[in-house]
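Structure record follows, encoded as structure tokens.
Omission of a single protein chain aside, the complex is shown with its protein chains in their original locations.
Right after this comes subunit A.
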Amino acid sequence: MEGLPILSLMLLVPMVGAAACLFSGDKAARAIALAATLINLALGIALWVNFDIGGPQWQFTERAPIFAGFSWALGIDGIALMLIVLSVFLMPICILASASIDKRVGEYMAAFLFMETLMIGVFAAQDLYLFYIFFEAGLIPMYLIIGIWGGQNRIYAAYKFFLYTLLGSVLMLIAMLWMVNEAGTTDIPTLMAYDFPVKAQTWLWLAFFASFAVKMPMWPVHTWLPDAHVQAPTAGSVILAGVLLKMGGYGFIRFSLPMFPEASSQLMWVIFALSMIAVVVTSLIALVQHDMKKLIAYSSVAHMAIVTVGLFSFNVQGLEGSMIVMLSHGLVSGALFLCVGVIYDRLHTREIDRYGGLAINMPKYALFFMLFTMASIGLPGTSGFVGEFLSLAGIYQVSSWVAFVCTTGIILGAAYMLYLYRRIAFGEQKNADAAAMPDLSWREWLMLGPIAAAVLWMGVYPESFLAPMRADIQALDARLARAAPEGDARLTINKTAPAKAAAEPAAHEGAH
């Protein structure tokens, strides 16, 4: 693989596929899209296999100064690697899930493939401006996907998605311009080691926060998400939940934390406050939803809040936990949206009350749905457990109150997911049409099976996923050490219960 510009190739394949889809008929477009995403999956696996764990931090680097002021610089570390693998893993599944799309298939597939290029670009970019271009360009395909193939309220949802995220990111652009002016380079690895003046950091951090918080999404700027999710087609929701939301978390871990450690520690309370509110409030909102997709969308907001608290816990457990939650949530929420899509394709409604007792006529479906429900709750043995446990263990070292509030989110999560599952899969078959639905087809097996395997793999042996990221997270932890919050949170813990604070983290550390 030496010398082969594999990352550029991964960007090129879907690009070419998108162009081809635009000019071909329905059937051909589906085949082209599937082929392009499978090629990219193969390339992604090659990337993972060839990634040298313990080798240099940045691998597969490419650099071509072909633009004014910035360059075509690509390269990945373990964190980016895992997110790229997640993206290329979900893409063929999304294409398979789009079988029910029957209007303008060529354009649809083109939009998805273009989206894939941009997602990989975001994670692979090593140039600040190149990152911004990829990051922002995602607006165009998502706007079209929601607006053309979405549900009834699609236009409102598309506008909301577009304008919210645009406003968030333009401020980040100004911050980037300032940073480059100050540091004199656009190279992300260099910037990650550059010490910006502490005073400026606050402003820069806030500008980046404006963008990432919207993308993440954090409470209270999360309102675009339920609208966009509900209105997007199934595959759109999968990509949105599975990968696009991760861009926010990736932004925090790649930019906010290493570039502005002092500001991160000063403003950590903002993250904590918003995340605690998000965990509780959106979980409660999810409890009362009648629309399946909305419920899962709100649960995404709650899970992302666990990610943010973990990221800002300034220790290895928290960071590793957040990464695993992101990967796990990408798989699980994607799978849950696919599960919704499966029954939506049959009955064309997302109303929870229209279903019931599906375990009787769709036992295989009910089994998959059960697995993903449990993974979403965080049952041991599934991917959700590993991530949430590590995140909460990490945050507990910083503030027991934040850990306490966020843990209630797990309990509430169990409540709304089990309640959802009971209403859909158990009970009597009160609707004749829902009772007559056939079980999974082979296509749906192909979609859900691999995700289920990945979820169990990550739950039973997370080391495979943690190993590539370990060195990078340790490097980040070392970078953050000088700003790590020794102060208030820890002091109060020590004052109120000194014995507990000393014993608990040690106990947690022994536990995994």
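One rule holds for everything that comes next: a residue touches a chain if its C-beta (ideal position, glycine included) is under 8 Å from a C-beta of that chain, and two chains touch if they have at least 3 such contacts; residues count from 1.
In the analysis below, contacts and distances are computed from a predicted model.
According to UniProt, the chain absent from the figure is "NADH-quinone oxidoreductase subunit N", selected among "ABC transporter substrate-binding protein", "NADH-quinone oxidoreductase subunit N", "Phenylacetate-CoA oxygenase subunit PaaI" or "Glutamate synthase-like protein".
Of the listed positions A:V16, A:A35 or A:A137, the one in contact with the omitted chain in the full complex is A:A137.
Although one chain is not drawn, the whole complex shows that of A:G147, A:P226, A:P261 or A:G409 it is A:G147 that touches it. In the complete complex, the hidden chain is touched by one of A:V16, A:L34, A:A99 or A:L171, namely A:L171.
Within subunit A, the residues in touch with the undisplayed chain are 66-69, 104, 107, 129, 132-134, 136-137, 139-140, 143-144, 147-148, 154-155, 158-159, 162-163, 166-167, 170-171, 173-174, 177-178, 181.
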